[in-house]
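Take a look at the following structure, please.
For this view, one protein chain was removed and the others were kept in their places.
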Amino acid sequence: MKVIKDSVHDHIQVDGVARDLLDTPEIQRLRNIRQLGTVSLVYPSANHTRFEHSLGVYHLACEALEHLAIEGRQAERVRAAALLHDVGHGPFSHNLESLTHRRTGRYHDDVHGLLTDGTVGEVLREHDLDPDRVADLVAGEGRFGQVVSGELDVDRMDYLVRDAHHTGVPYGTIDHGRLVRELTFVDGELVLDEGNVQTAESLLVARALMNPTVYNHSVARISKAMLRRAAEGLLDAPDTDVDAATLQRMDDHDLIVALRSCERTATLSRRLDRRDLFKRAVWAEIDDVPGGIIESDHETIRDLEREISDRAEVDPANVILDVPSRPSMTESTTRVMVNGEIRRLGQQSPLVAALRAGQYSQWRLGVYSPPDLRERVGRAAVDVLGLDIDGALVSEVRDGLDATLDQFVD
Amino acid sequence: MKVIKDSVHDHIQVDGVARDLLDTPEIQRLRNIRQLGTVSLVYPSANHTRFEHSLGVYHLACEALEHLAIEGRQAERVRAAALLHDVGHGPFSHNLESLTHRRTGRYHDDVHGLLTDGTVGEVLREHDLDPDRVADLVAGEGRFGQVVSGELDVDRMDYLVRDAHHTGVPYGTIDHGRLVRELTFVDGELVLDEGNVQTAESLLVARALMNPTVYNHSVARISKAMLRRAAEGLLDAPDTDVDAATLQRMDDHDLIVALRSCERTATLSRRLDRRDLFKRAVWAEIDDVPGGIIESDHETIRDLEREISDRAEVDPANVILDVPSRPSMTESTTRVMVNGEIRRLGQQSPLVAALRAGQYSQWRLGVYSPPDLRERVGRAAVDVLGLDIDGALVSEVRDGLDATLDQFVD
Amino acid sequence: MKVIKDSVHDHIQVDGVARDLLDTPEIQRLRNIRQLGTVSLVYPSANHTRFEHSLGVYHLACEALEHLAIEGRQAERVRAAALLHDVGHGPFSHNLESLTHRRTGRYHDDVHGLLTDGTVGEVLREHDLDPDRVADLVAGEGRFGQVVSGELDVDRMDYLVRDAHHTGVPYGTIDHGRLVRELTFVDGELVLDEGNVQTAESLLVARALMNPTVYNHSVARISKAMLRRAAEGLLDAPDTDVDAATLQRMDDHDLIVALRSCERTATLSRRLDRRDLFKRAVWAEIDDVPGGIIESDHETIRDLEREISDRAEVDPANVILDVPSRPSMTESTTRVMVNGEIRRLGQQSPLVAALRAGQYSQWRLGVYSPPDLRERVGRAAVDVLGLDIDGALVSEVRDGLDATLDQFVD
Partner (left out) sequence: MKVIKDSVHDHIQVDGVARDLLDTPEIQRLRNIRQLGTVSLVYPSANHTRFEHSLGVYHLACEALEHLAIEGRQAERVRAAALLHDVGHGPFSHNLESLTHRRTGRYHDDVHGLLTDGTVGEVLREHDLDPDRVADLVAGEGRFGQVVSGELDVDRMDYLVRDAHHTGVPYGTIDHGRLVRELTFVDGELVLDEGNVQTAESLLVARALMNPTVYNHSVARISKAMLRRAAEGLLDAPDTDVDAATLQRMDDHDLIVALRSCERTATLSRRLDRRDLFKRAVWAEIDDVPGGIIESDHETIRDLEREISDRAEVDPANVILDVPSRPSMTESTTRVMVNGEIRRLGQQSPLVAALRAGQYSQWRLGVYSPPDLRERVGRAAVDVLGLDIDGALVSEVRDGLDATLDQFVD
């Protein structure tokens, strides 16, 4: 038995297959990938890694399995899947996902390969566990996959609490002890037991409050967009031979140094290193943005960026157009027992619709540029994208001010 | 300067008028009044008092005043009001308010008297502060009264965090540091500064989650109703001379011992002491209850209780009908700056309407009785009150079970 | 299964005999006894009770038993003893122990009676547990008694963490998770496993830092001495019929109200209620006090108090002489495995001797009186007790100042 001290869950016992998985390069690599990517540029304490998060998810999975009275090989598979659920992550966690997926054309295959081949596959087979079935659990498939990846999964429970602990933002402090205790299987579905509508709501609310405050903080979005632009430059640079698959297997150290070393990305990289970031020129609500733009693909966005830089007469490197996808809320399908029957939280709770509406009202399209070019870039973007000028331009640009609205940035 | 160690805010500095007020019997008395009354029968750690809460409110008021750059006598008045805001509380805090107000016919006068007469009035006058103006602030009147008692007051900020700390329920963990910093006055109104819609929402959400989990937990409601019944018995007992005004000035110790000593209340008192509580026989949603009952006054409710006990052929002492008032949500009028103008949170945030709907769906009428009489009392109550039998009866009664649904009670 | 939410250990599961014991009047009574007695006059948040502490001790006992792999009836006995270990406590916990023991002439018998007679005895027998054997465990007897009451007991682990949580003083934050995990039995002795010298030291250090800061804070000692004097007055008052055995079975509410109601104790009681406390006139180090005084019994101390008041020409009610017993340190016998053999911590760790020396240097004899009589009482006490005048008198008395040195009192 191995015992690991964790800043969130205190002592975590690691036994069985998990103990051997811990020593694989695939899991150890997660020590070098920050959980929240560029969010540490907003919240300087947010330096926690995918490694400690994976341990936390494993720990909560063990507790859930105990309360669900699941034992034996089935339980071992779930525990392995919990520990392994993030091995597919590239550097900076989710920050570069869209890029690497677009360039490699696959996501799930990769994870499947990581679990079946190499040391991880060996360890699983040594413990008589079928890597394919573990991979299915990681993908959220099957009855027990819901514990690892679903509306009520232990992944979410750990990251909300952990991200709150490390950013210092209190909104993620859910009652994971209660959540884990109240899970039960009814007709093969993972549900929260009777009397837990609030418990389920609290999970949604935590996400809804953490989203704008942490995960989608404007400075985190700007730096993420800059990082993505830099990483794309690295893939396309004539003086490197980094392709998307290589990038995906890097850790944060590799990528940061590669960006510093590559001529094409040196400027952006220095800006990120020095926190000398682009600023928002445009910050537009969903209703002020033509629908077509929201649905547009990567190539179209790159074209729009070029149009904006042309019109503004600035270097294309100085314009980033950041278009999030339409808001969604998967947690609304959380199942809760109410008066003896399974109900979807979305049917039961008026909060769900409200939180969805909240997400909609928080959606923003951003156009970013170096501070001294904001006015030119902002006005050009309004023209090119057909935005409502008053709603879209940030006030400094609109009013010609030099000030910044950001208060909670460092 | 006095420094007090607090489990929530760490070190609290007490200066000026507050320092002298601290030594008054009126403030010291608050050491003997539990903040959450009977909630400690659900959450055994919830033994914190109005005294430490008053200190916490004073501390947050000091911080708010500093950020609002308010100084001098105006600030001293606000600080005094913050420390004094709960001196009018009777034993068990809010648990017996409705009773004492009904019997004494006044609430605000009392507080006014406590602040202007006696030691408190003396101390205020020694510090050149007008007790009447401090009393106005406690009542939330005037520009600065909003800091002490309003939608964004420091009272709420302290109790949410403190009640969370002491119950162990994490839902009240708001970011009071940020709230206090972001307060500002615009056109004489206390508002949250630009960029704080989420901050305001988080305060509402915290209340909305703490309400059913802590403040209105069914066991807290049952024991509160039993306590109220006992206190009413004490006032009416032939062998005591306790009147409502006397009761209101008691502390928890006085009341508990008085209830133990009085013949008429000894049974209920022993039940409360031993946590041998009544159970729910009826637990009816708002839509299953005729509107007239919800609006009925105290006398009507006592009549209904007697009708139920008659029909069930049980002693009237064994039936309690607990009808909460209609749900409301004052925080919806919280003011937030959005794009340079003051908006009411209720206009801006879809969450407010959802939380109001949530409160509506959580509203319950309760009928309580000793466990062995639940079936008879429950069926009689359904008849007398004209309730829908399936929705109203708790399942043990409906199904003739002996089990209990309560899971998070001790 | 019952789950209770605790502010320290989060969720506590209560099963088996413990579940039934929870509902006994003996255990429920502990809700009304503050864990730290008069310490709440120094740390206003320290209102936690023996009830929540007993639950915490039960919880840690369950964890220790799991790690020690002890099951069955043996384990049930230990769990029962852990939950019951404080049922013998009188009002204000340890504050009045010396008084009631002196007057009743027994301590252990009482606890034995509480465990074997009444509801507790019934519940134990219903669960096939021998009350006598449970009483032995509570007394720390036998192999498993060490878990409940010994150098490494779970009682100490809970109270240090809990008292730190509620006072806000961080010194008690030991690593109870590790302590409980590292317990093991070697040759029938409870020891800390190899590699835990620091773990054992941290427990001692926590106590050594909490002692002067919390448990023996001068204001806590003064108010405890006043309470003891008042309780003694109550026992001797002609207008009450409270004897020591009755006093011992009271809870805090009973005693507080009794002291308020009794003519003889009304003055002291009002002082305690209003925190209008006596102050130190003398505060003498052990080397400045004749040895005979330290060893003197209760009667001698009462005689000395009378001599002091005579010489100072003040009412005897205005002089309290507070002589602690000689410092001791039971934790020094803690057993730790070092290089494969059991060692006493006192042999192994130079810290133990230092902490003992520290206790010695912190020992103080106190003479307390109302503030305006300090100078007269202090000088009379120096004469009567034969103290060194410069070392013993507190500076305000020595220098004729009116100020107070207390900074961390409220």
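Going by the order they are written in, the chains are A, B and C; count residues from 1 in each one.
We take it that a residue touches a chain if its C-beta (ideal position, glycine included) is under 8 Å from a C-beta of that chain, and two chains touch if they have at least 3 such contacts.
Keep in mind the model is a prediction, meaning the values are calculated, not measured.
Only one residue in the set B:Arg34, B:His112 or B:Arg178 touches the chain that does not appear here, and it is B:Arg178. From the set C:Leu68, C:Val205, C:Ala237 or C:Ala317, the residue in touch with the chain omitted from the display is C:Val205, counting the whole complex. Along subunit A, the points of touch with the absent chain fall at residues 2-8, 10, 14, 22-23, 25, 28-29, 31-32, 34, 40, 43-45, 47-49, 51-52, 55, 165-169, 252-254, 256-257, 260, 273-276, 407-410.
Although one chain is not drawn, its touching partners on subunit B can still be listed: residues 3, 10-11, 177-178, 181. In the full complex, subunit C makes contact with the omitted chain through residues 169-171, 173-175, 178, 194-195, 198, 201-202, 205, 209, 212-213, 340, 349-351, 353-355, 357-358, 361, 405, 407-408.
What we mean here is this: only the chains that are shown with their structure count from here on.
The largest tally of C-beta contacts between two chains is found for B-C. Here subunit A and subunit C face each other with the same set of residues for the most part; over half of the interface numbers are shared between them. Spacing of subunit A relative to subunit B, judged by their CA centroids, is 40 angstrom. Centre-to-centre spacing of subunit B and subunit C amounts to 34 Å, using the average Cα coordinate of each chain. Here the spacing of subunit A and subunit C, counted between their Cα centres, is 51 Å. The set of subunit C residues touching two or more other chains comprises 3, 10.
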